[in-house]
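Remarks on the structure that follows.
Note that one protein chain of the assembly has been removed; the remaining protein chains are unaltered in position.
And then chain A:
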Amino acid sequence: MPFWKEACLNLRFAVPKSLPGDRSCFAQSKRFLSHSAQSSRFVASSRVSQKHSLAVKTQRSWQRRSFSVTAGVQHGHITPPKPGEEINISFIDKDGEKYDFKVAEGDNLLDIAQANDLEMEGACGGSCACSTCHVVVEDPDMFDKMEEPSDDENDMLDLAFGLTETSRLGCQVVMTKDLDGLVVRLPSMTRNLQASDFS
């Protein structure tokens, strides 16, 4: 095959290098690699439209992290809320920043967090076999409104860092109308060092 002919044929796929949306063609598994502010912002906004999550406050999402975008794609399957049936939920990240979302009934907190690119791991893929999606419910009354955690969930919570009286696993908390206005805090995933670490 003549080299130049082939090259010219391929030109129709060529994209001007300054085209702002070129990252839309990224394979999803590679999207976490985007790390310029511009590209991440683009990913964040496309996510919102793809996932129909009504993120009220996503402006800063690109600054927080870029890697977990794919996790959201893999595990963060959330359904769009029907108009008039949105449930409000807020996450407070480990830096104290608050993020509000409107979500549908039936989605769990791990999926919501990952779909919105919050720093929450789900090492076991949301199967209640690890403690990496640990969240702390801010309001004890709201905690009491939830269904009792199962033995399996409590077994995992027992191993969580920074366990509190109102701790839950994000993958086990399913949103209902009763939980409208729920506020959860994400504990820090990096441990504070103790004196014993140096002995």
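Here, a residue touches a chain if its C-beta (ideal position, glycine included) is under 8 Å from a C-beta of that chain, and two chains touch if they have at least 3 such contacts; residues count from 1.
Criterion: contacts and distances are computed from a predicted model.
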item: Listed names "Protein transport protein SEC13", "NADPH:adrenodoxin oxidoreductase, mitochondrial", "GH21249" or "Ras-related protein Rab", matching UniProt entry of the absent chain; value: "NADPH:adrenodoxin oxidoreductase, mitochondrial"
item: Identified contact with the non-displayed chain, of A:85, A:139, A:155 or A:178; value: A:155
item: Option touching the unshown chain, where A:97, A:121 or A:180 are the choices; value: A:121
item: Hidden partner chain, touching residue among A:78, A:112 or A:130; value: A:130
item: Chain A, residues in touch with the chain not shown (by the definition above); value: 1, 3, 6-7, 10-11, 13-17, 22-23, 25-27, 29-30, 32-36, 38-39, 65-68, 70-71, 74, 121, 123-125, 127-132, 151-152, 154-156, 158-161, 163, 189-191, 193, 197-198
